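What you see is the complex with one protein chain gone and the rest in place.
The block that comes next holds chain A.
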Amino acid sequence: MTRPHALTLDDLIQVLRASAGADDDVDLGGDVADVTFESLGYDSLALLETVGAVERTHGISVDESAAAEAPTPRALLGVLNEALAAAPTR
């Protein structure tokens, strides 16, 4: 019975890459927590796909509109980790 660990920026970047790829001219390895998804080259569908992957992996349900409105990785991590914390332990 473990509660899933909170996701880190690295975790999120990894899921983003796997779900939606990455622009060749964007450095996702740097500190991008407060860089907008728009400047990172991700649109709303990329985020939907990414959030879906997190939901499937962790068996959680994320507030779709809150996730869609998250402008940066830090904001999205907040939404995702809130959902993870609220999930029943397993």
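Just so we're on the same page, contacts are C-beta pairs under 8 Å (C-beta built on N, C-alpha and C of every residue); 3 or more make two chains touch, one makes a residue touch a chain; residues count from 1.
In this text, contacts and distances are computed from a predicted model.
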{"item": "Chain not present in the shown complex, as UniProt names it (candidates \"Ketosynthase chain-length factor\", \"Peptide/nickel transport system permease protein\", \"ABC transporter ATP-binding protein\" or \"Potassium-transporting ATPase KdpC subunit\")", "value": "\"Ketosynthase chain-length factor\""}
{"item": "From A:Asp11, A:Glu49, A:Asp63 or A:Glu82, residue that would touch the chain that is not displayed", "value": "A:Glu49"}
{"item": "Footprint left on chain A by the chain that the document does not show", "value": "19-24, 41, 45-46, 48-49, 52, 55-56"}
